[in-house]
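Omission of a single protein chain aside, the complex is shown with its protein chains in their original locations.
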Amino acid sequence: MLSCSPRATQSISQLHSKTLLLLQARGQQAQYSSKASTKTSAIGFIGLGQMGFHMAKHLRAKSKGPFVVFDMNKDVVSKFKNENSNVLVATSPADLASQTSVIVTALPESAHVKQVYLGENGVLRGIKKDALCIDSSTIDNSVSIDVSEQIIAAGGRAVDAPISGGIMGAQAATLTFMVGSQNAADFERAKVHLAKMGKNVVHCGELGAGQAAKICNNLLLAISMIGVAEAMNLGMRLGLDPAVLASIVNTSSGRCWSSDTANPVPNVIATAPSSKDYDGGFKSRLMLKDLGLVSNAAKDSKTPLLLGALSENIYRMIASDPTMAEKDFSVVYKWISNNKQK
Amino acid sequence: MLSCSPRATQSISQLHSKTLLLLQARGQQAQYSSKASTKTSAIGFIGLGQMGFHMAKHLRAKSKGPFVVFDMNKDVVSKFKNENSNVLVATSPADLASQTSVIVTALPESAHVKQVYLGENGVLRGIKKDALCIDSSTIDNSVSIDVSEQIIAAGGRAVDAPISGGIMGAQAATLTFMVGSQNAADFERAKVHLAKMGKNVVHCGELGAGQAAKICNNLLLAISMIGVAEAMNLGMRLGLDPAVLASIVNTSSGRCWSSDTANPVPNVIATAPSSKDYDGGFKSRLMLKDLGLVSNAAKDSKTPLLLGALSENIYRMIASDPTMAEKDFSVVYKWISNNKQK
Amino acid sequence: MLSCSPRATQSISQLHSKTLLLLQARGQQAQYSSKASTKTSAIGFIGLGQMGFHMAKHLRAKSKGPFVVFDMNKDVVSKFKNENSNVLVATSPADLASQTSVIVTALPESAHVKQVYLGENGVLRGIKKDALCIDSSTIDNSVSIDVSEQIIAAGGRAVDAPISGGIMGAQAATLTFMVGSQNAADFERAKVHLAKMGKNVVHCGELGAGQAAKICNNLLLAISMIGVAEAMNLGMRLGLDPAVLASIVNTSSGRCWSSDTANPVPNVIATAPSSKDYDGGFKSRLMLKDLGLVSNAAKDSKTPLLLGALSENIYRMIASDPTMAEKDFSVVYKWISNNKQK
Partner (left out) sequence: MLSCSPRATQSISQLHSKTLLLLQARGQQAQYSSKASTKTSAIGFIGLGQMGFHMAKHLRAKSKGPFVVFDMNKDVVSKFKNENSNVLVATSPADLASQTSVIVTALPESAHVKQVYLGENGVLRGIKKDALCIDSSTIDNSVSIDVSEQIIAAGGRAVDAPISGGIMGAQAATLTFMVGSQNAADFERAKVHLAKMGKNVVHCGELGAGQAAKICNNLLLAISMIGVAEAMNLGMRLGLDPAVLASIVNTSSGRCWSSDTANPVPNVIATAPSSKDYDGGFKSRLMLKDLGLVSNAAKDSKTPLLLGALSENIYRMIASDPTMAEKDFSVVYKWISNNKQK
């Protein structure tokens, strides 16, 4: 179970007063006229991609009231409308915003988030007062904060809520959401909806904190996975049986998720992607994308990452191979161990 | 609980027949005359250092029959004799070997192990037929195998049994031993004695497998710890509360011993060395020593280690500072994060 | 002497026809009304900073006709006007553009270049038809290309011309300019002016090629310097005299500018910054800035950089120390060798 430490909760309540001042200051400079708040609790969903399609389905099924969707891809919109009942289709993000008081977005990259919220016919052109925008995309920490602040300045509310759990988690509604918000009320309001699409909803801190937590976890994940790949490969070349080595590591100080759950050596963990030719799981090219967010954040915050920088570039080499790019990121074991046999 | 996988057990029984052939071949070329086996089950212990002193104490207390010790340092030998009953003192490793049928060694480095077993007045000069040599030192995999093979060629038996658990584990007899042996019988014979000094005794495979397992675990440990240090540092610079970030990582795919048990950020885990000014724990200079064994093994086996090689050199930088050298290896967090404030 | 290889010249002439098509296409979508071209050959200069101040002085002194300057800092503008004759002061980049047919910019970072050209009251708001914009800033390759294309779409012409040579080169007018342009004519036109501020003006290829060449050189420079620091440090620890080692390397396959001209070990090369307590030269924080441009370009172009990524992060550690940040980047030797004595 994920829960806030007492210390974190405290920092969030301290946050409230700061937030109020900020909101008062912002209120005066809001550059978009926000429409009057209404009693309707219509929900909007933008981005019916591989993740969003499943997430929206659960949210539709478990929510009352109108449900409005938007996606650039008309086919996927039709498909969603056909497969779910009580679905309205918006003509643009602005149109969707003008009809809803809660908006969930699930988009691929920073550029799409900026476009959907800030662009021509973007959400901000139609946002209602106090409408809550929940962005579940994994994007640059700095972009996320900037977009959220613009939403708030325009009269809305915003949280960042990137996801861990993958497509299978989206299908099964077992996702984890890491949430950043200006205050506890926004978090609680978002949680009601996020809990319909996942099983863990964790408050990570202020705006951008969800993005920050996600990329820090994935930075460590990438490093650990390469570390397991190197350690397993060394052990096997020294004559160790991989299952024996894994069993030792998994009860010792080397234990980690990359070894005990997703071990990159085939047939050590039957359910790991490595045992299914590295299919399923978390694609190398998506790990590379997240490591790109990591290095952007590290550059902005002047944080040195020695193993992290090297890991990003190892995944850049791996993802340059079109086949490996689509495999689970544990395929790094194959990359580093194959060299012998080439 | 650590246990051999079915596959590992199989490989050990296959090992038996190979071993027999090997032993027959070796028997004819044995270059040391081994003394006749006796019924006495006297135990010898060489190396009464920081680890060995405590280990020998437990072994003495829990064993019947004569107990013979040797150490270059006469003071420590006197101290041991004073603090324990029924202790005999040998004048050399050879002298000790001539009186014992089980010999445990706990020595700092490869050179000492070679000296004690193969040197002038070394164990091989006095070894009895079938005497079992248990080397608990952490040394080069290749040296360990070589010494063990020479012991066997001389008529003795040998296992490598490096330790995990540190001085506190030695004091409390809660160590883990990772054992490599030519056959299951040697392992079982060693286990009787090792179980008196620790709580886990794991069969890792053939001769040298104990060393191999230990250094592979510690390679992964070093990488994970630096990874946690980088990820925590990044998160904190992005504004996350370290306790919140750790709680998220520890229930996500980034979870690992270095985060949930020995988190390098002070006051995240109260019992971690980082919360006690990095005292206690596993010293940076000892981690560096083990990473030196890793890189030797990697060089010999032509195994590329990208993160591993970088990690060794990061610890070389850290251990070049006399203060940090003596601190727990999680002090890497301080090294990588301090730079900001300098 | 720098000169284009035959192959490069060829690629530039092939470029012409592509460029013409592109310009025709662009011409129709130009979104800014460009003012009528005039016969005046007034020159504008934006950015009178540490580099720009000296550059503008030389350009003013060696050019006929009006010379218009702009800088946010009014004091520096006054100082420039006082120290040079025939200087006009513009009220904004747009104002400057409306009076000039050649505009040189020397700005610190990508954001400033975007602001000065594309922002409110930016150059594009006043640009004359066919006015040539020469940006000598070192900025992101992708930003440079984007800004240049917008200038051209608005009716102007653009080249990127980042500088090598530092403040001393700016003072002595001995800078090297690395130029990217859509065609040879733009390059020739820019060269007339650049030659007044430097001694080498090199055509590197299409738009952005100047930026690309500069950052590739500096990437290699950073790697070489760290390499020299590591090799000299190792040699000295093995007992070699640094001057002897440098003399051997400098006539062998290890020779490079970082060893024979800017050797990072004090007193090996009398004129190197290392021999003057690492003062003068190219500051660590500026090397870090350039490595940030490198990693942005590498990310965009999906190019793996193993040593390069590590080098950027080594400079991030160095530049986090306020003292080392201002020292010549060869101070990496001190960083890597000091650790022993700490």
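Lettered A, B and C in written order, each chain numbered from 1.
Definition applied: contacts are C-beta pairs under 8 Å (C-beta built on N, C-alpha and C of every residue); 3 or more make two chains touch, one makes a residue touch a chain.
On a predicted model such as this, the values are computed, not experimentally measured, just so you know.
Student: From the list C:152, C:212, C:272 or C:286, pick the residue that touches the absent chain.
Tutor: Checking the options C:152, C:212, C:272 or C:286, the one contacting the hidden chain is C:212.
Student: Would you mind spotting which of C:90, C:147, C:294 or C:331 touches the chain that isn't drawn?
Tutor: Going through C:90, C:147, C:294 or C:331 one by one, C:294 is the residue touching the chain not shown.
Student: Tell me which residue among C:204, C:272 or C:319 touches the hidden chain in the full complex.
Tutor: Going through C:204, C:272 or C:319 one by one, C:204 is the residue touching the chain not shown.
Student: One chain is left out of this view; which of C:77, C:167 or C:220 touches it in the full complex?
Tutor: Among C:77, C:167 or C:220, only C:220 touches the chain that is not shown.
Student: Please identify, in ascending order, the residues of chain C that touch the omitted chain?
Tutor: Residues in contact with the chain left out: 1-5, 7-8, 11, 141, 164, 176, 178, 200, 202, 204-206, 208-209, 212-213, 215-221, 223-224, 226-228, 230-235, 237-241, 243-245, 247-249, 251-259, 261-262, 294, 297-298, 301-308, 310-311, 314, 336, 339-340.
Student: What residue numbers in chain B mark contact with the hidden partner chain?
Tutor: 292, 295, 298-299, 302-306, 308-310, 312-314, 316-317, 319-320
Quick note on the criterion: only the chains that are shown with their structure count from here on.
Student: Can you check whether chain A and chain B touch via the same residue numbers (shared by over half) or via different ones?
Tutor: Same: when the shared numbers are divided by all numbers used, the fraction is over half.
Student: Mean of the CA atoms for each chain, then the mean for all of them together: which chain is nearest?
Tutor: A
Student: Which chain maximises the distance between its CA centroid and that of chain B?
Tutor: C
Student: I need the rotation angle between the copies chain B and chain C from a CA superposition, between 0 and 180°, in steps of 5.
Tutor: 180
Student: Distance-wise, how many Å sit between the C-alpha centres of chain A and chain C, to the nearest whole number?
Tutor: Taking the mean C-alpha position of each chain, the two centres sit 38 Å apart.
Student: Chain B to chain C: how many Å between their CA centres?
Tutor: Comparing mean C-alpha positions, chain C is 55 Å from chain B.
Student: What is the distance, in whole Å, between the centres of chain A and chain B, each centre taken as the mean of its C-alpha atoms?
Tutor: Distance between chain centres: 42 Å.
Student: Spell out, as numbers or ranges, the residues of chain C touching 2 or more other chains.
Tutor: Expected reply: 306, 310, 317, 320.
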